[in-house]
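Let me begin by presenting the structure, written as structure tokens, before commenting on it.
Only a single protein chain was left out; the remaining protein chains are all shown in position.
Chain nomenclature is as follows: A, B and C, assigned in order of appearance, with residue numbering initiated at 1 for each chain independently.
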Amino acid sequence: MTHCAEDYTIDELMVVTLARQFTSDDIILNGTVSFIPVAAILLARETHAPGLTWVAGAVGVDAQPGYLMGNTLDPTMWKNCVMYLPQWEDMWSYVHRGTLETFCIRGAQIDKYGNVNNTVIGDYYHPKVRLPGSAGMGDMGSLDKRIFIWSTTHNRRTFVERVDFLGCVGYLDGGDSRERLGLKNGPQLVITDLGVMDFEPESKRMRLRSVHRGVTVEHVREQTGFELVIPDEVPETPPPTEREIHLLRDVIDPKGMRKLEFRGAGKSVK
Amino acid sequence: MTHCAEDYTIDELMVVTLARQFTSDDIILNGTVSFIPVAAILLARETHAPGLTWVAGAVGVDAQPGYLMGNTLDPTMWKNCVMYLPQWEDMWSYVHRGTLETFCIRGAQIDKYGNVNNTVIGDYYHPKVRLPGSAGMGDMGSLDKRIFIWSTTHNRRTFVERVDFLGCVGYLDGGDSRERLGLKNGPQLVITDLGVMDFEPESKRMRLRSVHRGVTVEHVREQTGFELVIPDEVPETPPPTEREIHLLRDVIDPKGMRKLEFRGAGKSVK
Amino acid sequence: MAAKKEDKVMTLVDAVQLIRDGDIIAMQGMGTQMSPLALVREIIRSRKRDLTVVMVVGGIGLDWMIAAGCVRRVLAIIVNLDEFGMANAFRRAVEAGEIEMEEYTEHQLLSRLSAGSKGLPFLVTRSGLGTDLINIHPETTRIIECPFTGQKVIACRALEPDVAILHAHRADCYGNVQFFPKPIWTDVDVFPRAAKKVIVTVEEIVENEEIRRTPIHTGIPYFKVDAVVEVPYGAHPCSLYPNYSFDRVLFQEYATTSKTAEGTQQFLDRYIFGPASHAEYLQRVGGAEALLRIRKWS
Partner (left out) sequence: MAAKKEDKVMTLVDAVQLIRDGDIIAMQGMGTQMSPLALVREIIRSRKRDLTVVMVVGGIGLDWMIAAGCVRRVLAIIVNLDEFGMANAFRRAVEAGEIEMEEYTEHQLLSRLSAGSKGLPFLVTRSGLGTDLINIHPETTRIIECPFTGQKVIACRALEPDVAILHAHRADCYGNVQFFPKPIWTDVDVFPRAAKKVIVTVEEIVENEEIRRTPIHTGIPYFKVDAVVEVPYGAHPCSLYPNYSFDRVLFQEYATTSKTAEGTQQFLDRYIFGPASHAEYLQRVGGAEALLRIRKWS
């Protein structure tokens, strides 16, 4: 039997929850400042998904870096890989055609249909706030990916009724609007510092699936800038096991790089 | 002073004549069964064009194979190169954009405007004779190349009024018809076992420029299946120098691979 | 279209089962270089039919397959045996109307495959403008105008072969395929990426750890490979630089005997249908003597 951990932090719960989504069939590449997804990939590979294929920094196929270092795009992450994937022809072919089918993203704004914005707040040409840009998610949203969204700031500024700028296609206007554009797959899950959301199969509206320990449904509702679909029963997010916590803390991310993604890093939920 | 060689063969004269066309500004790649062009490239590099860039077998940049071996596409030809050019993205980009501007071709049929056919004799779908195919020259004719045509069979079967199948674009119907298609450059010279031809600047008709030692203008006219433009004065093709012959015979092609391109190989013209 | 990280080592006989009658096969190789010819011999022995074979430069393996009646259609830019001359079975079959030859310029054919590798419906090229080549396959090449400049280019329709077949220096059991040196020839680059399934024969299967020591030599990742077969001298009579040269003796014999249909069939009987194994094939082409003569590059 596996033992549930008693002592874990939000960042650890997020990593573990994301890791559990991955299977040995997944082929995943990671982008920049993606400590939580990379930790989840390494954890999944160490636990239930040994066959998972990771293309480290979108270059190093099946890399074995040992542990998380300074940057998720650094060549340090390619260590012991089986191939340096040429990016333009090879990596982008595999991405464009759909061989690399899984991708994790985050952004400054996420709306109820899982559309994401990291480009501007306000008008594109006269922005109130210029954000970094959509980067890879601008591609991935339109390229049939199974998308996992993570956010360390579940609040009404991030979770908005409608994104100011549609940088990454989720379910567009809901229903079959994504399908009608000819796009397959789409956002699967949204993992935040408060809970886990998925999407209602028909309407494609974001739906609360679980709340993290110590977080109330009401709190999630208050921190979300649109009407979440909330089922009658919302369970607690399954906790990490002791083994998962050990692997994450001591083997995969001993330097705690995953906490860099939090402004006020690493609050214990206990 | 350079000394003219007294004793040379047709294959040697063809190599030397072609070599003299190349300059240090040329970037040339070679195709299959191209012993005469590769010998000419190596000779030019050893004599008047040390800066000439050769992409051996369309892979090995600035290769130094030493001497001609069994096959002009073999990796043996890449020896001591500075780079293995990835073919699809790199080599083809450079070819398509025009950075690699010079190419040598031959074919079963050549017409008076320098169009070439190596595909079929007769109808494409019901050919009288199926030939190997247009290979790289199908590309090069439409990609703004400076084209050098060589042929070891100057006769009425090869030099025809109109090619049965237009596999490589020369000057099309002559005049400005090539230009009107938006294509730059085109065939520069035709070097055969009988003489050297170029193209009249306006009409783009093939024109006799010189005849090899011992060959009469009348003989060339008889062996050509269309009306060649023949100037009043047709000089003899300038002979190789002793140094050129030495380099070719003893250094560049000691195994005489160039003679493979002749059915009845290596007749002395002396 | 993604293959798992699992042991994919199998026999030639099993690997050939991945190919179905009627498939589009993308086959590596040139006139005399680097082609999966042991696999081709097995395809012939298993009497596959109605194949469409895609090659940049079709060579001796294609000619054998045509002579054996496996092929319905060829897509290539040229078919020949380099300095050994014409591919005679190909020539006869086209002239007799027994097979179709769909000739492309190289950049057209590769653009079709590259579009396939990207899941794009087409890509564009200027190659072949003005030739008769673009008129002979209007279903797959068509002149269109640039939406920005009006310039005419040729749209090349995506091509996704069912199976790519290759021979390489070595691989691990998962199908991480390595080349020494690593020539990025178009057929080892674009072909496997474009195909739905990939079969690779190699001179040697090595440990995964060995691959990880030299990742710069890996040309095809395991998630794109479906079958790995160890066949030393698997390219014979073609070359695999620097391991061995092409076999002049066998090429010359084929060039001569294939001048008649009967001679060609006798060649197939002797060298393909006759030998019960790859070892027997190597013995029949000359045994130790053959293996010694192809060690020399000249």
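Things to note:
Here, contacts are C-beta pairs under 8 Å (C-beta built on N, C-alpha and C of every residue); 3 or more make two chains touch, one makes a residue touch a chain.
What you are looking at is a predicted structure, and each value in this text was computed from that prediction instead of being measured.
Shown chains touched by the undisplayed chain in the intact complex: A, B, C. Here one chain is not drawn; of C:Lys182, C:Lys196 or C:Arg293, the residue touching it is C:Lys182.
For the chain left out of this panel, the touching residue among B:Trp92, B:Phe148 or B:Phe199 is B:Trp92. When the missing chain is restored to the complex, the residue among A:Leu183, A:Val217 or A:Ile230 that touches it is A:Leu183.
Of the options B:Thr9, B:Thr53 or B:Gln87, the residue whose C-beta touches the omitted chain is B:Thr53. Against the chain not displayed here, chain B makes contact via residues 24-25, 27, 51, 53, 60-62, 64, 78, 80-85, 89-90, 92-94, 96-101. Across the interface with the omitted chain, chain A contributes residues 32-33, 59, 69-71, 73-76, 78, 84-88, 90, 92, 95-96, 118-119, 124-130, 132-136, 138-139, 141-143, 165-169, 172, 178, 181-183, 255, 260.
Contact between chain C and the unshown chain involves residues 119-126, 139-140, 142, 144, 146-149, 151, 153, 155, 157, 181-182, 215-217.
Just so it is clear, only the chains that are shown with their structure count from here on.
Distance between Cα centroids is largest for the pairing of chain A with B.
Contact counts per chain pair peak at B-C.
Spacing of chain A relative to chain C, judged by their CA centroids, is 41 angstrom. As a whole-number value, the distance joining the C-alpha centres of chain B and chain C reads 28 Å. Shared contact sites, meaning residues of chain A that touch two or more other chains, fall at 89. Counting only residues that touch two or more partner chains, chain C has 114, 189.
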